[in-house]
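Heads up, one of the protein chains got dropped from this complex, but the rest are sitting where they should.
Coming up: chain A.
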Amino acid sequence: MTLELDIKVEELSINPEKDLNLPVDWDKPLIPENYSQKAGQGVRKEIDEQSAKLILLLNLIDEYERNLVEICDKLEAGFLQLSRAKFYNPNRFDSSYYDLRELNAQSQIKDGKLIIQGPTKPESKPEENEEEKEPEEPTLRNRHQKSSKIVKKVNSDAELRNSSFKDPIKMFGAILPVSLYESQAAFKQSLELLMEKKRLVAEMSALFDRVEEIEREKEKEKEKEKEKEKDDAQEDDSPEKHNERKTSAQ
């Protein structure tokens, strides 16, 4: 069942000026008398230096706390994997296995950035192209001849051994559990987060120093004002001022 409404839209509209008894210029915004264009641009209060620094500091504190949580999580994962490796291989991954021969740090800081060295791959691309170009020889006939491919592989392995990178995990042996590799990865990630922490600590300590300096300056100014007020009060209470007031009253 449908209803048909024959109401005209014009009848529905309300004429504001007639029906609501609104004042003249009701649609124009009210501008206060003392409002000026220039002042209007600074509707927001000017933030003093201390407040601005405190706002920056609060943002850094937030970042710092998040960074702390991430560091703790990564280190926890690293310790857990290391404990797992130790559990299945007792007395194997401890300080008695440290390689105390000459060792270069593979993770160093250069120009403020952490650089973690990795294994350098030998140049294999031109060799691979050469291998592709070589025609496939039947292996049965050349069984007793050394193939060039094997010689090249031996050379690349020797290059890897001679390169400056020495994976520190190898000081614990050649065949290692997966959990030890996972522990290594977690500790490497924690190093990057620690670099971030160092940056945050440096920025925050600079801000702390500046905020404390501003507070000290403000306190000094307040003390100066108090002393001035005291001096003024003492001058008002002096007998000369008292006599002046008497004569002016008379």
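Keep this in mind: a residue touches a chain if its C-beta (ideal position, glycine included) is under 8 Å from a C-beta of that chain, and two chains touch if they have at least 3 such contacts; residues count from 1.
Quick note on the criterion: contacts and distances are computed from a predicted model.
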From "superoxide dismutase", "Ribosomal protein S5 domain 2-like protein", "V-type proton ATPase subunit F" or "Exosome complex component RRP40", the hidden chain's UniProt protein name: "V-type proton ATPase subunit F"
Absent-chain interface as seen on chain A, which is shown: 57, 61, 64, 68, 71-72, 75-76, 78-79, 82-83, 93-95, 98-111, 116-117, 168-169, 171, 180, 183-184, 186-188, 190-191, 194-195, 197-198, 201-202, 204-205, 208, 211-212
